[in-house]
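For reference, the structure is listed below as structure tokens.
Of the protein chains in this complex, one is absent; all others appear in place.
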């Protein structure tokens, strides 16, 4: 989402050829550039799909070689693309440091890495992040705006959320110990405190897999209390985000020159109090 | 809910008989019309019930023929009704294109379709949508208003929700891969990445069936992190809808006499567009 | 909670004895009255506990007679009490029609009913509603106020919630049918459409017992979509209640006589715009 800030600064052309290539690769305001971007998006989606399908036993058994081949093909393609990007853009290092530069890099590394460490190729799924490019390609400016609004709200609440998560972590540690003390004797599922803390997290987030559940009467009483408190707790992050979003959507700092009224509707061109033009 | 916009325009009568029939079928301001609508609602509810009961083994075994008979009876009834509607209304095609016209059509198609494709008749359940007519029949204008308010809020948040769902989808893909890498060796349930993504969705939405659950220590740690993040994430859509609803409910309906701007702050005494006193 | 409205109107004493008794039973402003009410609350709590414990096999086996005895004792006690209430209050029928009158009645009926119908005595649990009296006994006026605020917010959102539940009901019917068509062949759990609708409700409310879960690939895809939509849907009731509560807590209709500003803080005694006293 942070693409706008990290978009390459207006560049002074080096050679016409690289200039043209740069326009194709980095912008999508020309038919060629747009075509390139769309093709890229398709390739990305396809490559992610390949990585995923590779892990499905039946498919792997029948088309394993094909998938591995496609996987390598896409990786080499993306390697070439990244090379081209670095070659044509004026500050390669700065691009590599940008959000999309990093994503481009970690999108190809895993496939090479598997030659050294087995099982790492799946991490290539992160290249799904490259799809975020589509926001620019499809001129989803509005959506970028909305995303920005959401991100701002989340950023504004990040401290509150952090404090909240800290409190929840402390809480689950204590609750997990409590249930362990109460339940462990009768119930092998609660074999240790860490295990019980895991249960407390599953419970307080209302996920409730049911792979662990109290069996003793006292355990169920404790669990009930934990659930009901969790019920009130789950309200906090929602409240935080909502309040921040509401503020983000409401905020407008213009003050009326006439009557000094503040807090106008962002759409207002005149003071709602005295009718003076803002 | 969109019934109001798509309600048939005031028609100039063709023949008195069709005029009378039209009034009975499309309006419910006469005893006959009201009776027709109520009977129709009952028939719809009954037919939906029939389709559902048809799938209950015991009932199907004992009253299968009866149910199939009823099913066909209702279908023919609704076919006749649709025919009548098209015959009496002045712009049949326009009606067919309207929300209720489409619903009327897809409410009868499945039963006929099953003659060609087996198992499609159940789709006849969609005729439950026809019950939305009751809003008009029972003059639930207020409820239509409320529904409109909700729909507006949802419509206003649709972009944010879309961006949010996109982010969630990306997130679950990465989280699913992560848990797959961590868990798959020890746990046959996480047999593939798509499978693991399904688990991630079940977890982040806090549904938590428990048909899949991590068993390794590392897996449980990752799961805990996913749950706690999901805990913060679940706040976003609520925040969005709440903020939009709050705004929708804060705005009032006064229209500026000068510039016709609508949606002023309830406290406003002057138009925020042109400054004219309200 | 609606106790305040339904509290007995100021009565003109009939006989001093009944007057005194009335004061003890209906008010709690005298030591006797207060003692009576507290004792009553304890008796109610105890009787509810008895009814519940009666159903616990072990306890029932060992102390069955004792519990049944206590149960009858409490029932007779409450019968006497209700009789006394009707005898001392000036408009017995009106009291019987009030919220607490009805509760008093249905609190004793089940025990007698079990002589005719077996297994109805458990319904005596409803007498727990009588505990609401404590709000008055313990002068929890503030809490009544808060409760009123919550009730008002819920009442204000009742239409929206109704429309919402209607929409959800329609949705689960269609989703249930969908999953049935997709899943039923491979998965005996989805044996019928009503069954599948039950699953859809369990899923969309994020309860997710796991007693039913899709096993086919397509089924899991459909389930994922249902969960993600449910994720957005769960936001609606919260949004509604929050918006209503926020309004209920914000609202104040005083308009400044000087500058005509409206929407002051309920605590304000002076206009926040021009400083004029309100």
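The chains carry the letters A, B and C, assigned in the order they are written, with residues numbered from 1 in each.
Assume a residue touches a chain if its C-beta (ideal position, glycine included) is under 8 Å from a C-beta of that chain, and two chains touch if they have at least 3 such contacts.
Model, not experiment: these values are computed from the prediction.
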In the full complex, displayed partners of the excluded chain: A, B, C
Contact partner of the left-out chain, one of C:24, C:89, C:107 or C:202: C:202
Selected residue (touches chain absent from view) among C:27, C:86 or C:147: C:147
Residue of A:36, A:122 or A:180 in touch with the missing chain, whole complex considered: A:180
Touching residues (missing chain, whole complex) on chain C: 48, 51-53, 55-57, 119, 122-123, 125-126, 128-129, 131-132, 142-143, 146-147, 149-150, 153-154, 161, 164-165, 168-169, 194-195, 198, 201-202, 205-211, 234, 237-238, 240-242, 244-246, 249-250, 264-265, 267-277
Contacts of chain B with the absent chain, listed as residue ranges: 206, 208-210, 238, 242
Residues belonging to chain A that touch the chain removed from view: 159-160, 162-164, 167, 170, 173-174, 177, 180-181, 184, 191-195, 197, 203, 206-210, 213, 217, 220, 223-224, 227-228, 230-232, 234-236, 238-240, 242-244, 246-247, 260-263
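In this text, only the chains that are shown with their structure count from here on.
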Centroid spacing, where centroids are CA-atom means, of chain A and chain C in whole angstrom: 40
Sequence positions of chain C contacting 2 or more other chains: 206, 208-210, 238, 242, 261
